[in-house]
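Handing you this structure, nothing more for now.
With one protein chain withheld, the remaining protein chains of the complex are depicted in position.
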Amino acid sequence: MDPEEVPPPLALVDVTKSFGSVRALRGLSLELRSGEIHAMVGENGAGKSTLVKTIAGVHRPDGGRVLVDGRPTEFAAPVDAQRAGVAVIYQEPTLFPDLSVAENIFVGRQPRTRLRTIDRGRMRRDTEEVFTRLGVHMDPDRPARGLSIADQQLVEIAKALTRKARVLVMDEPTAALSGVEAERLFTVARTLRDSGAALLFISHRFDEVFSLCDRITVVRDGAFVSCDPTADLDVDTVVRRMVGRDVSSLYPKEDAERGETVLEVDGLTRHGVFADVSFEVRAGEIVALAGLVGAGRSEVIRAVFGVDRYDAGTVRVQGRPLPPGRPKAAMDAGVALVPEDRRQQGLVMESSIERNATATRRGPLSRLGLLRRSAERESAREWGERLSLKSGGLAEPVSTLSGGNQQKVVLAKWLSTEPRVLFVDEPTRGIDVGTKAEVHRLLSTLAGQGLAIVMVSSELPEVLGMADRVLVMHEGRVTAELDRDEADEESVMYAATGQRPSEAA
Amino acid sequence: MAPERTVTAPAPDRAPEGAPDPSGRRPAARIRSLLSARETPVVGALVVTLLGAGLFVDMFATGRNIDFLVLSVAAIALMALPMTLIVITSEIDLSVASTLALSSATLGVLWESGVPIETALWICLAVGAALGAFNGFLVTVCGLPSLAVTIGTMALYRGLAYVLLGDRAVASYPRDWVGGVRAPFLGVEGLPWIAVAILLLSAAFGVLLHATAFGRSLFDIGNNDEAARFTGVSVRWTKFWLFTLSGVVASGAGVFWTLQYGTSRADTAFGLELQVVAAVLLGGVSIFGGVGSILGVMSGVVLLGAIRNALQLFGISSEVLQIVTGLILIASVVTPNLVARTRARRAPAPAPGPVPASAPSPASAPTKGEAP
Amino acid sequence: TIDDAQEEENSGPTGTADPDAEIPEGLKIDFLPKQLNNPYSDIVNAGGATAVEELAGEFTERGGTEPTADAQVEYINAASQAGSDVIVIAANDPDAVCPSLDQARENGAAIVGYDSNASCTDIFVNQSSTELIGQTLVEMISEDLGGEGTFAVLSATPNATNQNAWIAAMEEVLKEEEHAGLELVETVYGNDDDLESFQEMQGLMQSYPDLDGVVAPTTVGIAAAARYVSDSEYKGEVAVTGLGTPNQMREFVKDETVNQFALWNPEELGYLAGYTGAALRAGQITGAEGETFTAGDLGEFTVQADQEVVLGPPTVFDADNIDDFDF
Partner (left out) sequence: MNAPSAAPETPTAGAPPRDGARPAHRGIQFRELGVLLAVVVLVVATWMYNPGFLSSQGVHDLFLGATVLSVLAVGQALVLITKNVDLSVGSVMGLSAFGTGLLFVTFPGLPVPVVMLAGVLVGLVAGLLNGLLVTTARVPALVVTLGTLYAYRGLNHWWADGGQVNAHDMPDAFLLLGSFGVLGVPLPAAIAIAVVAAVGFYLARYRSGRELYAIGSNADAARLSGIPAARRVTLAFAANGALAGLAGVLFAARYGTVDSTVGTGMELQVVAAAVVGGVAIAGGVGTVYGAALGAVLLTTITAALPIWQVNQFWQEAVVGALILAAIGLDRLLALRTARRLRGGGARGA
């Protein structure tokens, strides 16, 4: 090492970490330099989040060293990392639902008056300030309960930013965000970089990685693969290094023959959330619901499926009306819903992988009312294989899986019901490129087999690549219906922001 | 300094993953998984207690005493069964003892007014169902927290028992019914028929909880009711029926209790709810829901009863008994946790070379050699 | 059906007494108070222990810390398992303990009730006759009020057998001509709990602002009532009397909240119960009216109607004699 050189604020050397028999990190090294945004990419389960948690002091490494300013340091608890100037945005938002947004941001370090009581006024102002920087309009005094994932993620970002840390680690901060918010975040990130902070950015979206980051580290199976300046790399190289092979086509949408109308939604309204939503989906068709975060897309499909109530409108599946508010009836009619929030809505985290994966089909998997474990296991194994699930064993709790692999379990859980109508809400959130292609291929094949698919996605390329038809929502209403050939980035974004092409022009 | 090396060669043969689950199949692993189960300590403690008491406490292992033991825990055992299901869905029913009392009072009033016992019995069960359904209604439809609701109905139902009976006691039950509930099954001493009934009921509850789709959904509800709802489980109806079931069983226990003691009084079984809860928790059911087993709970019920019984035979004073009960409860949760933690601390980091039974997925096989 | 059931009950004493029968040594005599760790039952059982010691028997005290019938049943079973010869019991429920007591009797135990009877005991040692207690209570309040006024009863639990019997006896006495000036306005229940007794007192005083006196035939109740009155504006206005222990009431007698109260000698009650049990077991008595036996220092006792042995009239404590007692 050059003695003149300033040591990097944070470096990891040969870090190893195992969970039971799963070796999540096998000698990973990483160096975060001041004034640089460093990207880390890797497949689901490659160990990125584990590394982040090691940096954050959540996990203690089994081996290797953590260097702060070149000095070996031990982070025994998150608070140690925070003291060392490290701020972390975790992959899964961890807010306090009962505290106000402002308190969530400042918990444990609220500004204080001279009497050491909390200075609420200042806390509020500081919150508003950081929200302004991020372009967020959120009442600092509202409780965090009931915030959408996107909003939660924004609060997490605000939390990390206000720490004024020297090292900022972001684990898939944009997975829940749409382009607008993500772009704001990037502006802030660049400002931070320019003021000398070291940033680590993790994402499965390569456009973001390439536009934002200065260097890219690729990891695979918990081991270091490469680290190069962004300028020296292209997407294909990175993907090859990540996955260990070439990934053919990212969006292999096959054209399928459209059959009869399977799903009819008419005048669906939920006061204050969405209004007068009507659409039809035919067998073999993939309809995308596009829009900005909070446009009400998830709410619509949740209402259709019956987990939310609605105030007016009708839903028909194959001509037969679906009773409102009864998910079981929807399932019996052949409807499936892959929800957007896998941890809250999709999975029972404490339960095993196999139980989660078969939770939708306990009836068919039992004989004389008694569940057959072998059938459960067999079914889970089969779907695990189809979706390249990476786990330490199907009897392990789902909570031990990496984020992307958890998403696969949710997919397995619903695809295995062999539905007629499939709702997928952000189906590839947090899924790596390789698997994403597999998921897309799977959806496409299913559509080919006559399934009607409604896909909510905030990823425009996914929408444009997969959909036969695009419905765009804005503030609770459907503002445009675009055919595959009409839909492009521009037309969708216009509708999503509530403008008409003519107005904008 | 981060080493700037680049791996060009892709990793060889990435077999399709979706690891088969080796741990679930091998007998050794199965035994290990059995041993690490939450109820193991209580089952073990029960075995030790029964053996110890049988060997060292005079008169413990006599038919008559077993008879006493069974009768003393019968009502608790009955009420613990639905309570287990309720706690697994992360609710609680503290009104069971009051339901028992109200059902007993109802039986008394009916019997006094000349209704034959065979009819009165069914009316009592119906009353119990109504009381349980009322709890269920408040919890599911009104969305009130069950702990608070059932503290309220605990007072309400007990109060209604007072309204029915006042300060009177009904003790004129026919001798053959009163003696009947204590009668041995097929003439075997130490095996009152209620024991057989409880065994059969436990088996039924065990199958329901552990081997049916319904039972699974209870665990799901307890762990994450939102996800359960997204999976088509009707959380509200499920809970509603559980509370109703609890009411029915508690009133059944009330009928049994009444005939066992030959009397109906409004203040009967006062404070029994905490004993039921204690047994359920001792049996390894998590108070936060989502974890538990019928075997554990039944062991918990019998364990508490057996220790009481043995200490009473020893003539040990009741203060000590109370202290021991408390310490057992604490030990039941503290020990497994400490054991698990020391085990985790002592467990060697996954060794290079032959990895134990639950090997990671095949994908990691090629890299096995390069561990630290 | 209900009448058939009742007919089966009430089997009187059987067999014949042999007044000269020897009391064998080493009798196992078990005392089961309503609950342990109650100061009152401690004193009673101390008397029982003295008696058993004099008889060269084996004294055991059994009981739970809660006064419930089901807990008591377990202790009856334990006593019976341990081969007890005499079970002396203060029943928490007159009927619920009976199936177990019957079983214990089959197992060879003689069953004596004390303090609070069960419906199936062989003999009941009454601390005093119900009538005598009712009489004393009424006389005390009558004296306190000068023969005229309104008063209320603050009892223990609504289900307490002995309290209810005494209240019934009081009502009988009140019907007599000489107590025409007294009016019992209400009976309330403090459930032998300080807090609830306080609240009931408070309710009483507000519902009957002109109330002149309170009779509490329970030790917890009388202490709570006395304390409430002594701290309130009603001191000197409202008379408090009833059944209590001298130690508990000393303070209130001294500060003149309470003029007098009564209680039997609890130690003698236990003592008599011990002797009665032994006599019963030895066959000196069977429970039939008119049989006699000697109870150590207390002298000779005669079995009265309804299989009862009565200790005697209660002692009335007042400022003059309270310091002679320490229990």
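By written order: A, B and C. Residues from 1 in each chain.
Note that in this section a residue touches a chain if its C-beta (ideal position, glycine included) is under 8 Å from a C-beta of that chain, and two chains touch if they have at least 3 such contacts.
Keep in mind that what you see is a predicted model, and the values were worked out from it rather than measured.
Wait, the hidden chain, what does it touch out of the ones we have here?
Taking every chain of the complex into account, the missing one touches A, B, C.
In the whole complex, not just what's shown, which of A:136, A:304 or A:317 touches the removed chain?
A:136
Sort through B:116, B:179 or B:326 and give me the one touching the missing partner chain.
The single option touching the absent chain is B:326.
Given the contact definition stated above, which residue among B:278, B:298 or B:313 touches the chain not shown here?
If we include the chain that is not displayed, B:278 is the one touching it.
Which of A:31, A:103, A:285 or A:376 sits in contact with the chain that's absent?
The missing chain is touched by A:103.
Just name the one of A:275, A:317 or A:452 that touches the chain not displayed here.
A:275
Using the document's contact rule, name the residues of chain C that touch the chain not shown here.
Given the touch definition above, chain C has residues 36-39, 41-42, 65-66, 158, 187-189, 194-196, 198-200, 202-207, 209, 220, 223-224, 227, 231-234, 247-248, 250-252, 254 touching the missing chain.
Residue-wise, where is chain A in contact with the chain that is not depicted?
56, 58, 77-79, 82, 88, 90, 94-100, 103, 107-110, 112, 116-118, 134-139, 141-143, 145-148, 150-151, 154, 180-181, 184, 269, 271-276, 292-294, 296, 311-312, 475-477, 497
In the full complex, which residues of chain B touch the absent chain?
Spelled out for chain B, the touching residues are 94, 138, 142-145, 147-149, 151-160, 162-163, 166-167, 266, 271, 274, 277-278, 281-282, 286-288, 317-330, 332-334, 337-338.
Here is the rule we go by: only the chains that are shown with their structure count from here on.
Looking at the contacts, which chains touch chain A and chain C alike?
Shared contacts of chain A and chain C: B.
Indicate, using Cα centroids, the chain positioned nearest the centre of all protein chains shown.
So the chain nearest the centre of the shown protein is B.
Distance between chain B and chain C based on Cα centroids, please, to the nearest Å.
Centres of chain B and chain C (C-alpha means) sit 40 Å apart.
Going by the touch rule set out above, which residues of chain B reach two or more other chains?
There are none in chain B.
Quick one: which residues in chain A touch 2 or more of the other chains?
Nothing qualifies.
Could you pull out which chain B residues touch chain A in their complex?
Going through chain B, the ones touching chain A are 1-7, 10-11, 14, 16-24, 33, 207, 211-213, 216-217, 219-220, 223-224, 226-234, 290-291, 349-350, 355-356, 358-361, 363-364, 367, 370-372.
Okay, in this complex, where on chain A does chain B touch?
Those residues of chain A that touch chain B are 1, 11, 16, 18, 20-23, 26-27, 29-31, 62-63, 217, 220-221, 223-228, 240-241, 243-245, 307, 326-328, 330-331, 337, 339, 344-351, 354-355, 359-360, 362-363, 366, 369-371, 377, 381-395, 413.
How about chain B: which of its residues touch chain C in the complex?
Touch residues, chain B against chain C: 59, 62, 64-65, 68, 72, 111-112, 114, 116-117, 162, 166-167, 169, 171-175, 178-179, 182, 257, 260-263, 265-272, 308-309, 312-313, 315, 317-319, 322.
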